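Let's turn to chain A:
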Amino acid sequence: METLLEILSDLHPDVDFETEDRLIDDKILDSFDIISIISEVADQFDVTISAEYIVPENFNSAEALYDLIQKLEDED
Partner candidate 1 sequence: MLFTSYGFIGFLAVLFLLYYLIPAKYQWMLLLAASYLFYWFANPVYLLYICVTTVSTWFIGRRIEAVRSVQSAYLAEHKQELDKEAKKSYKALMKKKTWHLLLACLFFNLGILAVVKYTNFVISNVNAVIYAIGAGQPLSFVNIIVPLGISFYTFQAMGYIIDVYRGTVKAQDNLFRFALFVSFFPQLVQGPISRYGDLSESLFAEHPRDWSTISLGLQRMLWGYFKKLVIADRMLIGVNTLIQNPDTYYGAYAFLGMLFYALELYADFTGGIDITIGIAQVLGVKVTENFNRPYFSKSIKEYWNRWHMTMGSWFTDYIFYPISVCKPMLKLSKASRKALGETIGKRVPIYLSSFVVWFATGIWHGASWNFIAWGLGNWVVIMISQELEPLYQRFHNRFHVRGSFFFRLFQVIRTVLLMSCLRMFDCYRDVPLTFRMFGSMFTGGNWKELLNGSLLQLGLTLTDYRILFFGLVLLIAVSLIQRTGSVREKIRKLPYWGRFLLWYGLFLCVLLMGAYGVGYDASQFIYNQF
Partner candidate 2 sequence: MKKKGFKVVLTLVILVGSLWLLQRLLMPKYVTGVVEGALIAEYYPEEKNHDVIFIGDCEVYENFSPQILWEEYGINSFIRGSAQQLIWQSYYLLEDTLRYETPKVVVFNVLSMKYNEPQKEAYNRMTLEGMRWSMSKVNAIKASVTEQEQFLDYVFPILRYHSRWSEIKGDDFRYMFDTKKVSHNGYYMRVDVKPAGTIPDPKPLADYRFGENAYAYLDRMTALCKEKGIQLVLIKAPSLYPHWYDEWEEQMEEYAEENDLLYINFLDLIDEVGLDFQTDTYDGGLHLNLSGAEKLSRYFGTLLTEQTEVSDRRGEEALQRTWAEKRTAYDAEIAYQKEKYQIEK
C-alpha cells in the first residue's frame, strides 16, 4: 500500500490519496495518469493490469486499486 501511495503522490502531489474515493468520477486522474500508474505498478509489483480492469470502480480510490493489485497477484 505504501508503495502504491508513493506512486500516486508522485503523480499528483496535491491530492490526498488516502481519503479520496472519487478519483475517476471527479476526473482527478485522466487517461494519461492511469497509464503511468499501470506501468509503475507493473514495475514495482510485477503485476499487469490489463485493459479490462480499467473501470472506474478499480481506480476511484487507492484502496480499490490496491485490492485489484492483490487480486491479480493472487491469481498469478
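Selection rule: all candidates are chains of the complex that A comes from, given by their letters.
Quick note on the criterion: a contact is a pair of C-beta atoms (placed from the backbone, for glycine too) under 8 Å apart; a residue touches a chain by one contact, two chains touch by 3 or more; residues count from 1.
Being a predicted model, the structure only gives us computed values, none of them experimental.
**Student:** Contact as defined above, complex as supplied: which of the candidates 1 or 2 touches chain A?
**Tutor:** The candidate that touches chain A in this complex is 1.
**Student:** Can you list the residues on chain A that touch candidate 1 in the complex?
**Tutor:** Touching candidate 1: residues 27, 30-32, 34-36, 38-39, 42-43, 48-52, 54-55, 75 of chain A.
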